[in-house]
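Mind looking over this structure? Questions follow.
Take a look at chain A:
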Amino acid sequence: MTELLKTNDLDVEFPTRRGTVRAARSVSLAVGPGEVVGLVGESGAGKSTIGNAIIDLLEAPGRVSAGSILFEGEELCGRSESEMRSIRGDRIGMIFQDPQTSLNPLMTIGAQLIETIEKTCDLRGSSAKTRAVELLEQVGITEALPRLAAYPHQFSGGMRQRVVIALALAGDPDLIIADEPTTALDVSIQAQILDLLKRLCRERDLGVIIVTHDIGVVASIADRVVVMYRGEVVETGDVAQVLGAPRHEYTKSLIAAVPRADGKLDRFSSVDYIEGNVEPFQRIDIQTHWLGQAQHERTSGNAIEVEKLELSFVLQKAIIKRNRKLVRAVADVSFEVKEGETFGLVGESGSGKSTVARLIAGLHRPDAGVIRVNGQDVSSSPRSGAARDARRAVQMIFQDPYSSLNARMRVIDIVAEPIRFYRTASNEAETRKIVGELLDHVGLGAQASLRYPHEFSGGQRQRISIARALASRPRILICDEPTSALDVSVQATILNLLKDLQQELGLTMLFISHDLPVVRQMCDRIAVMRHGSLCEVADAETLFSDPQHEYSRHLLDLMPRMDLLGKAEV
Partner candidate 1 sequence: MHYGKMLAVSATALILASPALAENVFRWTSQGDALTMDPHSQNEGPTNAMNGQIYEALVTRDAALTLQPELAESWEAGADGWTFKLRQGVKFHDGADFTAEDVVFSFERAKHEASDFKEQAKSVASVEVIDDYTVKLLTDGANPILPNQLTSIYMIDKGWAEANNVVAPQDFKAKEETYAVRNANGTGPFVLESRAPDEMTVLMRNGDWWGEGMFPGNIDKIEYRPITNAATRVAALLSGEVDFVLDPPLQDLKRIEGSDGLHVTTVAQIRSIFFGMDQGIDKLRTSDAEGNPFKDPKVREAMNLAIDKAAIQRVVMEGLSFPTGMITPPGVLGNTPGNDESYGFDAAKAKALLAEAGYPDGFSVQLDCPNNRYNNDEKICQAAVAMLAKIGVRVSLDAIPKAQHFPKIQKRETDFYMLGWGVPTLDSHYVFSYLLESSGSWNATGYKNDRVDEITAAITTEIDIDKRTMMIDEAWSLVKADMPYVPIHHQVLAWGIADGWDVPIAADDAVRPRFVVKQ
Partner candidate 2 sequence: MSLQENRPTTRWQRVRDNDIVWSFIHSPGAVFAAAITLFAILACVFAPLIAPFDPFDPAQISLWDGKLPPAWIEGGQPQYLLGTDNQGRDMLSTILYGGRLSIMVGAAAVCLGMVLGVTLGVISGYVGGVTDAIIMRIADVQLTIPGILLAILINGIGRAFLPLELRQEFAVYVVILAIGLTDWPQFARVTRGATLVEANKEYVQAARIIGLPGWLIMLRHILPNTLRPVLVIATIGLALAIIAEATLSFLGQGIPPTTPSLGTLIRVGNDYLFSGLWWITLFPAIALVVLVFAVNLLGDWMRDALNPKLR
């Protein structure tokens, strides 16, 4: 195979005041024409750095310190800025992760396209315009001509990413580097974009490097895979080989950690390869412990009951009611969650699943409908004492581990806040003891309590969040995409922790996710949401094996093909 691009022993350094970070070490990889190479790794593995280094757009103060980048046989390292400029766009195109921010909001799509076409193709005037229309049509945008006059904000996310791809293609490059091109998109759109890339690659004989953390994306598009770990390439090979029969330990563990959609496992296999792994559980005896004291008599009824919930958000304010623009976030949603059950809520972004969670947690007030927590109506008079007491049994774990902890507070203060506020411990010493035990219990260790959140990694922060939720002695835990911001390996350990807690404490869990495999592993029953309404509620296994609703079937179809994954040893 002729190689379009080849890097040899590429080193990238970021000199900082604390010493030099070697973001990439001796990276060698190659792409041929018409080939899609997946560059996989977890965050911080250096995969994006490679993409940026190839096109010479490393963020300051990063630099290539050693090795070479050969593009069609020519050395790219050490080229002048103007030489690189003539390569960028003309011969190598680049696609970034977030289509929301990749386009200049103040210029029309047409202007941005034509500007790029004029630079790369030496076309002017109407021929540039014709070319722009062609490009848009190629990436699947219909009625392209009038849309040239539109601004980026008038397009949806998927459409914008198509425009971004059109821009990358404008100079008819030989190589495209796509840096997490679908991460910001919904599953259904993700599939379309990946198909588009694949098609373009085939049609134009393009070389494509796709940088991603998502094994599923690699599985569905890549021909070959390069796995990176901490700046180094640990394994390279054909996609079927690497995913099906990984050789390197890291790759094995990484693939093992991917939630399986094809069957329910008892526990997630955690990625053993990671150094400095989670400390073993410090088990506490629930029955005698402070945590257990709140587990009053158990009702065998429903922990959560939701009836005909309605909620609309105001998009555009107006004094006259009928002039207001409303969006119905939740429409006629009814379901119940049994005590001790894990109930999954799935759907794409904007389907209203998070809104339902927030309604139950009391962060929004419903326009109509009833919410009962442990039999107590909490929606009709939310400020009443009884409603508040009932709500105390509900706690929530959030998606973003970074914004869900107050950066200005020490871990102890974060976790102890509910204990102190409700005076559920008899004194400060006991409070500290309980916090220490909680931190032990979630696998952080009591010594974490005096540190600040920024000293912890994403997974560790989620553990702090869990400890905080536990400190309220909840009986119901709402998990709103608790792992979607985490790496696969970390995701597994957090999900295991949640599972364990749920079993030990007999918690009721409302689990919200867009990730069907995860939901399948976690949940007893699952509700599918779309456009604010419920499509289907079913037992987990029933749903996956025999979806009733058309939309459920559609969603299941969109699940990344995992058939390449071999039965990796756990």
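Selection rule, in plain terms: all candidates are chains of the complex that A comes from, given by their letters.
We take it that contacts are C-beta pairs under 8 Å (C-beta built on N, C-alpha and C of every residue); 3 or more make two chains touch, one makes a residue touch a chain; residues count from 1.
Note that this is a predicted model, so its numbers are computed, not measured.
Given that every candidate in 1 or 2 is part of this complex, which one actually touches chain A?
2
Taking the complex as given, what residues does chain A use to touch candidate 2?
It is residues 16-19, 21, 44, 230, 358, 361-363, 388, 391-392, 394-396, 398-400, 403-409, 417-418, 421-422, 465, 468-469, 472 of chain A that touch candidate 2.
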